[in-house]
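One protein chain omitted, others in place.
Moving on to chain A:
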Amino acid sequence: MKLLTHNLLTSKCLKGVTVGYPLAIVAKEVKVNEIDFNPEFISRMIQKVDWAALCKAAENLGHSDELPPNVVDDYENNEEFLKKAHHFLMEIEVMNGDLICPETGRKFPVTDGIPNMLANEDEV
């Protein structure tokens, strides 16, 4: 699971959860995959990404000091910043671990890089 996906993921499909964001990450195994850098796509996604949640996810994975705390001005033309965002959003993958709903504490297991978002019938 890429951190981009994590950044967009909520647990609001569970009954009684109103926001369900951001999901906490407890990672057992993290992998770094090299992926082609696409500055246009990254600058489009930065508008959609919740930067604070990305920083928190990076912190959970033990990379807190590498990411600037805020989106810089004029990020579209700042290649260094875009490359860093690309690395965190696209290349770092959580392979095994758990995602935890901030409201109910429900765990969603991640196995082989695939988060299991299936809810039981009594949870929806």
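The rule is short, and it goes like this: a contact is a pair of C-beta atoms (placed from the backbone, for glycine too) under 8 Å apart; a residue touches a chain by one contact, two chains touch by 3 or more; residues count from 1.
Criterion: contacts and distances are computed from a predicted model.
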- prompt: Which protein name, taken from UniProt, belongs to the chain you can't see among "DNA replication complex GINS protein PSF2", "Checkpoint protein", "Cap binding protein" or "18S rRNA (guanine-N(7))-methyltransferase"?
  reply: "18S rRNA (guanine-N(7))-methyltransferase"
- prompt: Which parts of chain A are in contact with the chain that was left out?
  reply: 1-2, 4-5, 8-13, 20-21, 35, 38, 40-41, 44-45, 48, 50, 90, 112-119, 121, 124
